[in-house]
Structures are given as structure tokens and as C-alpha cells.
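With one protein chain held back, the other chains of the complex are shown just where they sit.
Labels run A and B following the written order; every chain starts at residue 1.
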Amino acid sequence: MSIQAYNVYKTFGSYKALKGVNLDIPEGKLVSLLGPSGSGKTTLLRILAGLEFPDENKNTQIIFHGEDVTYIPAGKRRIGFVFQHYALFRNMTVAENIAFGLSCKPKRERPSSEEIRYKVNQLIELVQLEGLNNRYPSELSGGQQQRVALARALAVNPRVLLLDEPFGALDAKVRKELRRWLRKFQEDIKITTVFVTHDQEEALELADVVIILNKGEIVQIGSPQEVYDSPASPFVIEFLGNVNKLKGGLNNIPNVIRNTGILYVRPHDVDIQLQVESETDYVLPAIVRHIFSAGNYGRVALESLPQREPFEAEISRNRLRDLDLKPGLKVFVVFRHVRLFENDSVYREIKI
Amino acid sequence: MSNKRQRILPGFHLTLGICLTYLTLLVFIPLSTIFIRSSGLGWESFWRAITSPQVIASYKVTFGISFLASLTNAFFGFIAAWVLSRYRFPGHGFFDSIVDLPFALPTAVAGISLTALYSQNGWIGQFLYPLGIKSAYSLIGIYIALTFVGFPFVVRTLQPVIEGLDREIEEAGASLGASRWKVFWKIVFPSLLPALFTGYALAFARAIGEYGSVIFISGNMPMRTEITPLVIVKFLENYQYQQATAVACVMLVISFLILLIINALQHWSVLIGQAKN
Partner (left out) sequence: MEGNTRFRIFRPPKTNSATNEPIYIRFLLILIMFIFFILFLLMPLITVFYEAFKHGFSMYLNALKDPFACDAIILTLSIASISVPLNLIFGLATAWLITKFDFYGKSLLVTFLDLPFAVSPVIAGLLFVLLFSPTHGWFSDILRFFDIRLIFALPGMVIATTFVTLPFIARELIPAMQARGNQEEYAAITLGASGWKTFFNVTLPNVKGALFYGIVLCNARAMGEFGAVSVVSGNIKGKTSTIPLYIETLYMEYKTQAAFALSSLLTLLALFTLFIKKCIEFSYKKRI
């Protein structure tokens, strides 16, 4: 099912949580609402769910599959919502939690208790919690609770699955596992899924479409590759992964004449050379400060010359070994892919 | 703006309706009668009613003794709350439970029991009378009863705050070289102050209105050991409804004021709590 939202505003007292959001989510996609805390992403998700209503505005519209649901309450939208802390019913077992939604249906539509039991067992199998039917939520691990919450949301055959920070409360290892599992799970059942996260790595790895929010506004929508490779603003580039910011030193770079604007370059786009190898490169002299050689790749902390601005380079461990760097050594760095932002939006991209 | 649309969970109008109807019938209308009745009295007769010598004497007894009793409760209540939330000792659970006894025990029962205990032949009174302390049928008796009824309030207001204190702050103080005594006075005590005042105010509010436990032990001597609620009852018994209403009006206003003060104190403690975060 597709979702459209137009002109969504939301204020809490004097705080403007959403300032006119428009989005279009195509059917069957896994979509991530990504943003820092306070960006309005959870508010947007709750508005899509009907757990919050947008400010009254005649242009505001939320459309599920062509149907206007702007002021339809949550219970009638046929959505599955997974809460950040799962909100499992503490007084009910796993099976009772999952069956709850089915037992809420009006008498005519309610399946018989046999059917409910069958459906619950099916779902328990689907989320791989066999044998835990009669446990209480307090007797489950975080990851298990998460999957119960998912099964509970899916029991009512929702048209769309909404997840609020689905992995936020889990430890790093479980998070990775569950992330992969959710990806596969969504591919199997092909349900339109929207999840909120503040973790860019999670959004980029998991989603088909990433919607980036900042201060109550959508700043960019696109596939993970699009938003990563062509960030629309300094905010996006800074938010999506490590990036070096260089204010000075532009003069050293050919084709960049003016000394205004900020230069952004990702650490993995920085190469270190002991001598200038080619005249056309964007070369900057620098001094090595620290070398971090533990990890998948080598990280080198540098300082540009003569402005002495700190920045970082990420190079392969082999290359690091070959270079044999020492702190204090003077080197030349080459920027392979540089973005120059002026006044927050106008920018030039220089690629080698 | 339609409010109905804005509420996610159902039942707003139903519960608001029940709550307001109930409060209106049971609280607002009855309370307003007191004020309307007293305003019908005329200023002069109202003033005369609330300043007659018997009434003035009862104010002195009620407020004076309530002040002292609440002060006593603040002191011992603080110790009890501290001991109960910080230390573990045999019988801890029992002592913690028994704090609420004055809250759950009917006042009349408390009254006759305290009288039996502190009168001349009572278990405690027999030791106090030879020392010249007339612990029943006297102001001291009233003081004992009011201390009894107010005790849970200080303890129960302080206890959660003490338990919620961040031990790291105390450790930080100690790590900077402060003595335990200094840590207590400079760090712990100030953050407990709003709760202590709240507990004091609650105990005081309860004490000035208290009737059942006092009338048995006070001896009820006019001008000397008569509390204001008893004066109201006596007016009523003599069908002096106007005087009773006037004095009740004064007491009500004071109760409101204390309630407002308690509210303000709670805001203060919220502020302190936020500052800590």
C-alpha cells in the first residue's frame, strides 16, 4: 500500500515539531525516516499511525492507498505499529499479546478461537519464537520482545508496518542480527514498512528509500546510495557518516579560487602521498599527527599546512604499511572527491 | 479546533463528565454554601463571630499546638524517613508499615487509646505526672494527639525523595574532600528541603482540622484547651449556625491557602529535581 502525506504541520505548545512535510512512499518499500533527535521523525511516524494528529490545516492530507485517513483514528487505519520499547502487555503471555488484536475485531469479523490459535502459532513460527507461547514479556530478552511486538502488529493483517526506533533498545550484536532478519522478513512478505531511526548506518543498510529530516523538515529523499553520494546540504553530508570540514586551504586547490565556503571530504576520499605524484591532483601539504592502525582500515590524523586545520584520512592497512608514516612527517594529501558548500546550499562538486 | 479529533485515547468526555459532575455535587456546591452563607451574614456580625474571645482562644490553641506538633513531626519524621530509606535493620519492614497507622486508624480510636495511655494511670502517663507533666486533659494532650495524626505525612513525603537521591552526588562531594557532616548539610539537606516543607505543611493542614483524636484527650475546657473544630461543633449543637459558618469559613480559607502553598512547594521540588538533571 502506498502512503502520501501533504502539508503536515505539528506544534506542541510553541514548539514546531513538523513544518510542512510532504512525502510519497511507494508500495512494498522499506522506508527509513532518518534524523537527529528533535528532527520530528517520530512525530511524523506517529501522525502516519494516527497516534498523533497533525495541526488543523485544510491543505493537510494523509492518504493510504488513495484513501484519505487524515483524521481516522489509529485503530481504524489497519496499521501495525511497533513501539520503541515494544509496549507489550505485561499482564499477558506471548500468545495472548499476539492474539489481542484479533480478539478486538467486531463479532462478525472475529475469527473463532481455533482460528486465532492457529494464526498465533503461525506468527510465532514466523518470528522464530517457537515454544515461548506461554512466557510473559518480562521473561523474554530484548530481541525476543521486539519480535513479539512485530508478530502482534502483524496479526491483524496491517496494510503498512510502522516501527519506531525498532533497534534502539537492543545491544549492538542483537541489533545487527535483527536488522538483517527484518530486511529478509520484509522482502518475504512485501509489506510497506516505515521505520524511524537516528542511526545513519542502520538506515543506509536497511532501507530502500531514506527520508532525512532536520528541524521538522524533510531535507532529502532518495535511495541510500543517492543520499550518501549526492547529499543535498552540509547537514546531510555531516549526518551521513564521518566527514572532514576544511575552511581554509582552498587556495591550494586548483579551480577553487575564492576563499569562502566550506570544503567537505570523506576520510575515505583522502589519499596520502609522500611526494606529489601528479600536477593535476588537488594536493594539500599536511603533517601527520596520529596513526590509528587498529581496525579494518588505517586511520591517520593530519593537520593541513599552513592553516593547521585537523582532518582525517582512511586508507587501507596495506597502504598504511607501505607509507610507513610517523607523527610529524610532512606529506601530501590528495582529495579524490570534494564538495564545496557555500551559504549552506550552493555547492560545487569536484571529482577526480 | 475540534478537540475530539485531537485525542488519541477514547473516554475523555465520559470521564471528564463523571469527574466534574461528582466534584460539583459533592465539593463545589457544598463549599460555595459556606461562602454564600457567610457573606449573607454581614461584615460586622461575621467579624464579631470570628473574633469572639472563645474563638480567638481556640485559634491560639489550634494553630499554636499544630505548629509545634508539625515541627516535632518534621524533626522525628526526618529521622524516621532517613533511617527507613537508608539503613537496614531487623524489623525494618514492620516499622516501615506502621508509619501509616495514624492514617488508617480511625481518629476516635486513636483518641481514646492515647487518652488511656497518657492519662494519670496510663502506661506512659504514670511516669509523666510525677514529673509535673500533665499529659492528658491539657495542651500537652492536644500536642500528643496532633503529633500522632500528622506523623505519616512528613515520613511519606520525604521517603521517596531520599530514596531517589543520587548517591553519586554525595560521592562527588566526598571525593572533593568534604566531611560526611558537610556533605549532609551542604548537599543532601538542601535538596530535601522542599519535601520537608511539603511534609510539614501537610501535617499542619491535617492537624488544624483534626477533631476525633483531640476531643478525648484535650479535656475541652473553654478558653483553655478547646480547638477550633470543637468550637464549630459546639456552635452547631447550640443551633448557632451563623457563628459556626463564619468560623468554618475562616478555617476553610486557611486550608485553601495551605493547599496552595503545598502546590507551590511541589513546583519548587520539581524545579530542584530538574536542576539536578
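Heads up, the rule we're going with is that a contact is a pair of C-beta atoms (placed from the backbone, for glycine too) under 8 Å apart; a residue touches a chain by one contact, two chains touch by 3 or more.
Remember, predicted model here, so these are calculated numbers, not experimental data.
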**Complete:** Answer for the absent chain's shown contacts is A, B
**Request:** Determine which one of B:114, B:142, B:158 or B:265 touches the chain that has been left out.
**Result:** B:114
**Message:** I'm checking contacts with the chain that's been left out. Which of A:14, A:138 or A:296 qualifies?
**Reply:** A:138
**Listed residues B:67, B:129, B:211 or B:268, member touching the removed chain** = B:211
**Request:** May I ask you to list the residues on chain A that touch the chain which is not drawn?
**Result:** 49-51, 73-76, 79-81, 83, 85, 87-91, 100-101, 104-105, 138, 152-153, 155-156
**Request:** Please give every residue of chain B in contact with the chain that is not shown.
**Result:** 7-12, 14-16, 18-19, 22-23, 26-27, 29-31, 33-34, 37, 76, 79-80, 82-84, 86-87, 89, 93, 95-102, 104-110, 112-114, 116-117, 122-124, 144, 147-148, 151, 167, 170-171, 173-175, 180, 183, 205, 208-212, 216, 229-230, 232-233, 236, 239, 241, 244-245, 248, 251-252, 255-256, 258-260, 262-263
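Going forward, only the chains that are shown with their structure count from here on.
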**Asked** Measuring from the mean C-alpha position of chain A to the mean C-alpha position of chain B, what distance in angstrom results?
**Response** 54
**Asked** What part of chain B is in contact with chain A in the complex they form?
**Response** 1-2, 5-6, 8
**Message:** Per the contact definition, I'd like the list of chain A residues that touch chain B in the complex.
**Reply:** 50-53, 56, 71, 73-74
